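Below is one structure, written out as structure tokens; the observations come after it.
One chain of protein is taken out of this complex; the other chains stay put.
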Amino acid sequence: MPADSRPRRLFRAALTVALASLIAGCVQNPNSVFHNRTDFNRDVGSLFSLLIWLGTIVFVFTEVMLVWALIKYRSRPGSPRKPEQTHGNTKLEILWTAIPAVVLAIIAVPTVQTIFKTQGAARADALRVEVVGHQWWWEFRYPDYGVVTANELYLPLGRTVNFALSTHDVIHSFWIPALGGKRDLVNNRTNHLWFTPDSTTDDAFNGYCAEFCGISHANMRFRAFTVTPEQFASWVAHQQSSAVFHPQPATPATTPGTAGAAAATAPRTPVAVAPAPGAQPVPPPTAPVQAGFVSFPADKMPNHAIPKTPIPPGLAVDTTLKGDPARGMQLVSTGACIGCHTVKGVPSMVSKVGPDLTHVGSRLTIGGGLFPNDTRHLFAWIKNARAMKPGIQMPTMGKGQYDPIVKTTLTVGYTDQQIADVVAYLQALK
Amino acid sequence: MATTAHAPAVTHGHPPTTTGLDHRKIAIWAFIGSECMLFTSLISTYLVYKGRSVSGPFPHEVCNPPQCATTLKPILNIPITSVSTFVLLMSSLAMVLALAAVENKDKPGWAGTGAWGRALASSKLWLLMTAILGATFLGFQAYEFTSFVHEGLTIRQNLFGSSFFTLTGFHGAHVTVGVLWLLTLLAIDMRRGLGPKDALIVDISALYWHFVDVVWIAIFTLVYLIR
Amino acid sequence: MATAATAPAAAQKGYEHEGGIWSWLTTVDHKRIGALYLYTALLWFLVGGLEALVIRIQLQGPNGRFVSAEMYNQLFTMHGTTMIFLVIMPLSAAFFNLLIPLQIGARDVAFPRLNAFSYWVYLFGSLFMNASWLVGAAPNGGWFGYTPLTSTFSPGLNIDFWVLGLQILGVSSLAAGFNFITTIINMRAPGMHFMRMPIFTWMAFIVQFLLVLAFPVITIALVFLQFDRFFGTQFYEAAAGADPLLWQHLFWIFGHPEVYILILPAFGLVSEVLPTFSRKPLFGYPVMVYSGMLIAFLGFGVWAHHMFAVGMGPIADTLFAVTTMLIGIPTGVKIFNWIFTMWGGDIRFTTAMKFAIALVALFTIGGISGVMHASPPADLQQTDTYFIVAHFHYVLFGGSMMGLLAGLYYYFPKFTGRMLSEKIGTWHFWLTFVGMNLTFMPMHWSGLLGMPRRTWVYDAGQGLETLNLMSSLGAYIQVLAVLVGAYNVLVSMRRGVRAGNDPWGGPTLEWSIPSPPPDYNFAAIPTVTSRYPLWEHHAPGTSDIPRTISDQRVPTAKELGIPMPNPSIKPLFVALFMTLMFACMLLIHLGKTPLAIAGIITCATLMTFSLYSWLLTPLEDEH
Partner (left out) sequence: MPHDTHDAHGASHSDHKAMGEVHEHPSWGTYKWVALILTVITVIEVWVYYIPVFVASRLFVPTLLIMSAVKFAIVVMFYMHLKYDHKLFRALFTGPLAIAIVTLIILMFLFGHLSIHAG
């Protein structure tokens, strides 16, 4: 039956080509594991290409032999009804025990070398970052600087970063495909992972939770930003400062979208990806204390780093409302928010249950990297976070909203205007 | 076909087993092999968690305030457990004697004719003895468990409590099944008498019983004696 | 020389099983139990496949909203659990049941009633597990249920169903394991020493040891989890100092042998199919046997390769990497021996043969990606991504499933007395083959391009759209394939061509007796003098036995004076009460502890009672 072999042959050929072009093709991809931007990924990458090449050779060899046998020895009219009854061949069998053994040895040696290299101690001068996993967001602490932030990681270019990974609740796994990883965050253990972003420019990378950790496991993402050491220093200084908003008369804000160098220094309004018609970003009422680099410039965010999760249908967002940050601050610092969040400088806001909000306005994403940090999404988030991200602790706040966890419709809660106030305040927390 | 030609006779009755052994005996040994893995998992867990409990009581260590609310003594009672270990070992002796008595039922006087000889030849006596010793062991275990609970060690108390009670509880459950099994055999013995043709079923229960005993030998050392 | 002695060879027409539901409920006949396993497992395959289908619909495009996140988690958990515990294992069990006694020339298994018990436990356990859908609380912790997510952090009934369900199913596998070990050791026909045993029986034999040694470990791990959930023990309670890696180690000490439990029966089936349709004996039989043993043995020493990301340290990583790679060697030997079985043969591409060849081709792919995972630094970039999903579907679908489908086409005539249609079978094969590859091949890329597994959604613009669309299209093709296959089974069961004793010209004893075999299998127990007794009489792959059906009746056991075990309902009752006993535990979490205790005690009493009544009833009448 020749019909049997042709598709198989085509299939095989396609596979070979595909496999061979794997590395080349994959590097184009934003989250590919084949990016050579850290020492870690270079080590893994060279091991990986060895694996892929040897794997491809073994694959092609085996399948060619198989298909060859199928074609050559297919039953044809006149072929013997009783072919020669061979029972085995010791020499051949030794051969195909030995060859795979050799192939495996070729794999094993660099494997072991790389194990010991990548798991050795990190350089003493490495930047220490403590990663704490929470259902379903990331807490990042820079113990050397006293900085605590969430879901956005800033890494200085060229400096080794040594992560100390631990978890607050269940097991998570820390993974930035294009930079390195992954390592699990395991209870009662502190795991380590280090790499040096030495071959990249300032850029934004997607990070994921890679161990199933409950209902919103898929929604536990983060961003890593590689920035110059100077920018990093500036960012750290800014993060160390207390909340920058104090209820004072509003000062005129810079217009959003200031491009170029200005964007890096001036306060910045995050760019909404697809703003609702008529959406007006609320101008930040105060200027940040820290001049200079305070966050990765939004307009340099590559497309793949901008989250595109849709807002659930039926969650109405009114971005035309103009919020008053002072009123917002009142609401936040006396309302339910104090149960979970910290805002440095606001005495009532010291809880560590949720992400630290001190500089939330300077972040580019919210909700565990799930949504862009713009008015529309922030509004929706405050109104009904549980509808936007299943299973989370952050309660539904909007009056009349349906809370999918408690399974009731709220009769009390924030009005749209109040939500706009809260949003204005949060956005002011640059 | 060659053989259809001279139409072989139908094989009547049960064909002999390949090895000449009884199915049940092979099955019980396979079962015992499997039980090795079961108890290994339990023992491993106990050992893995040794020294990891964050609060007392502890097996061998004294715990003083402030680690513990009050001073806690080491909780394992070695003298008592040594006695119960001895009891279980002796039950194994009784068990082999029960099997010997059943196997030799058809040879009156095989063990001698004196009172001791007659006693040795009584399968009922040794089955009962084994069951009683097993039950005694269980009694000791019940005592141990209750006194631990009084001293504040429950299965919920700490990792030691959880892994200790589960391990020894599983062993105790095996002893319980063994005692029921022995009593069943005893009942059969009373009703119709066990003879050499029943040696196999007694042998099987004996293998189970001894296995439960060797598990305890391991537990006694690994849990009670080694600190 | 084989004594393939039966009543006149082609006489099966008059032979009918006694019918009626009751006869099925009480059956202790290994062939009927095998058929029950087969059909039940095929039904669960539809369910597990349906779950996969919904997964694929959800993932067809970015940010899908076809199902909710919670539903998605239940779906993949139940899909994995169903496919492994309710489909592949019982399908293998179906073949163990049907084939082991026939291949070794026995009249039944060693413990026929225990065999029935195994099936009933499986059936009730699978129903229990899936009853969770009805109360809207299907398990949602992934098929390996890592703690503490499944202990402290999952308050609902979901994980309870999973824990208890797996406990129940474990009993079934263990009971079957002891039964088949005994059967194979002790019921081989005269002359069939171990090195003459058919290769499927060999692989089945090895698998039984894996079962009885691996299942106790997960049983204990589950007991801990069950105690934590129901009685407040602390085994997995991080706050009490517990180490969640304990669960992972115990699970994978079971879990890796488990994957060989899933593949070796398929290897065995393929090793039967390839020789018949190549008209050549299996190449290197002894090496095939030893490699099977070696795979199984090494399989106990590689478990932590599922845990390279947990931070075990370089020494442990090295140890487990090396042992894992070693397994590639005996497996490779198998692959090459299969190819050389065909080499120089006279290959007939029947449907069974096509599926068997597909196993050789596709398992190799999965095996090679397995070796890639075995390198820990590289695995850090692979683990918990779709690259792993690709690996295990290639070995599980491309390996186990393909092998079992080969076995289905090859042995269906033996089960039912009728042939599956080759024409529909060809469609079934090609749709499966194309659909399968289209589904799982792109997953290699989605994984390496950064798609974590077990994610309800992926975002747009990550370069994953096309790949996922391909996977989903592949799944839709597989739906067609499954429908075609199901149609084939349903139609052929009634209207298929009647099979003679030996429709394919097979070499081993099972082909010497009528299809379906009479309840006593062999009128005279054959004496075996070689590995391929039937091929001493006819050229390999041909059959001397006419396919025509004579009207001659196959005599009954009674007429022949062969003692047969009595049917018994007791195994079913014991299984039922045992399942109910476990089910009663759920009441504890519904706040009805006294009721639960009462229920458990009642069921335990009834179970013990039924068990005694079973054990004290002789298997057969006095004769």
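By written order: A, B and C. Residues from 1 in each chain.
Throughout what follows, contacts are C-beta pairs under 8 Å (C-beta built on N, C-alpha and C of every residue); 3 or more make two chains touch, one makes a residue touch a chain.
Only a predicted model underlies this, so the values are computations on that prediction, with no experimental measurement involved.
Novice: Considering the entire complex, write down the shown chains that touch the omitted one.
Specialist: Missing chain, whole complex, touching shown chains: B, C.
Novice: Given that one chain is not shown, which residue among C:312, C:402 or C:436 touches it?
Specialist: Here the residue in touch with the unshown chain is C:312.
Novice: Which positions on chain B touch the chain that was left off?
Specialist: These residues touch the chain not displayed: 16-22, 25-26, 29-30, 32-34, 36-37, 39-40, 43-44, 47-48, 50, 78-79, 82, 85-86, 89-90, 92-93, 95-97, 99-100, 103, 111, 120, 196-197, 199-200, 203, 206-207, 210-211, 213-214, 217-218, 220-222, 225-227.
Novice: Counting contacts across the full complex, list the positions on chain C that touch the omitted chain.
Specialist: 185, 190-191, 193-195, 209, 212-213, 243, 245-246, 249, 253, 300-301, 304, 312, 315-316, 527-529
Note that only the chains that are shown with their structure count from here on.
Novice: Taking each chain's centre as the mean position of its Cα atoms, how many Å separate chain A from chain C?
Specialist: Here the centre of chain C sits 38 Å away from the centre of chain A.
Novice: Can you check how far apart chain A and chain B are, centre to centre, with Cα atoms defining each centre and the answer in Å?
Specialist: Here chain A and chain B have centroids separated by 55 Å.
Novice: I need the residues of chain A touching at least two other chains; which ones are they?
Specialist: Touching at least two other chains: none.
Novice: Which positions in chain C are in touch with at least two other chains?
Specialist: If we look for residues of chain C contacting two or more partner chains, we find 241-243.
Novice: Any idea which chain B residues touch chain C in the complex?
Specialist: 1-4, 7-15, 17-19, 21, 23, 26-27, 30-31, 33-35, 37-38, 40-42, 45, 48-49, 52-55, 155-156, 158-159, 161-163, 166
Novice: Going by the contact rule set out above, which residues of chain A touch chain C in the complex?
Specialist: 1, 4, 7-8, 11, 15, 22, 26, 28-34, 41, 43-44, 47-48, 51-52, 55, 58-59, 62-63, 65-66, 69-70, 73-75, 79-89, 92-93, 96-97, 100-101, 104, 107-108, 111-112, 114-116, 118-119, 135, 169-171, 173, 175, 177-178, 180-184, 186-189, 191-192, 206, 208-219, 303-304, 306-310, 390-391
Novice: Mind pulling up the chain C residues that touch chain B in the complex?
Specialist: Listed in rising order, the residues are 1-6, 9, 106-107, 110-111, 174, 177-179, 181-182, 185-190, 192, 212-217, 219-221, 223-224, 227, 231-235, 240-243, 246, 250, 253, 512, 522-526, 536-537, 544, 560-563, 623.
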